[in-house]
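With one protein chain withheld, the remaining protein chains of the complex are depicted in position.
Let's turn to subunit A:
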Amino acid sequence: MIEFSPEVAESIITIASFVASGLALIAGVGPGIGMGYAAGKATTAVRRQPEARGAIITTMLLGQVVSGSTGIYSLIIAIFLIFGI
């Protein structure tokens, strides 16, 4: 079994935590794509039915507020990994 000195082991852990935080940030891309898709569909819906504008905006606002959470979860994990809080 390979044994590392404490300095080398610490460096490996630091590098691994940085790589892991980078990987965690990938989760932040998904909500952006989803929100953009929903916004595109909402514009089409408003063109088709302008009287439902208020209802569409409220639904979109609620949806966007909640769907952004997963990205922030990943951000928190990434910051945890970087700073080791």
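Things worth noting here:
Just so it is clear, a contact is a pair of C-beta atoms (placed from the backbone, for glycine too) under 8 Å apart; a residue touches a chain by one contact, two chains touch by 3 or more; residues count from 1.
One rule holds for everything that comes next: contacts and distances are computed from a predicted model.
Within the choices "ATP synthase I chain", "Ferrous iron transport protein B", "Response regulator receiver domain-containing protein" or "FAD-dependent oxidoreductase", the name that UniProt assigns to the complex's undisplayed chain is "ATP synthase I chain". Summarising the interface, subunit A meets the missing chain with residues 28, 31-33, 35-44, 46, 53-58, 60-62, 64-66, 68-69, 71-72, 75-76, 79, 83, 85.
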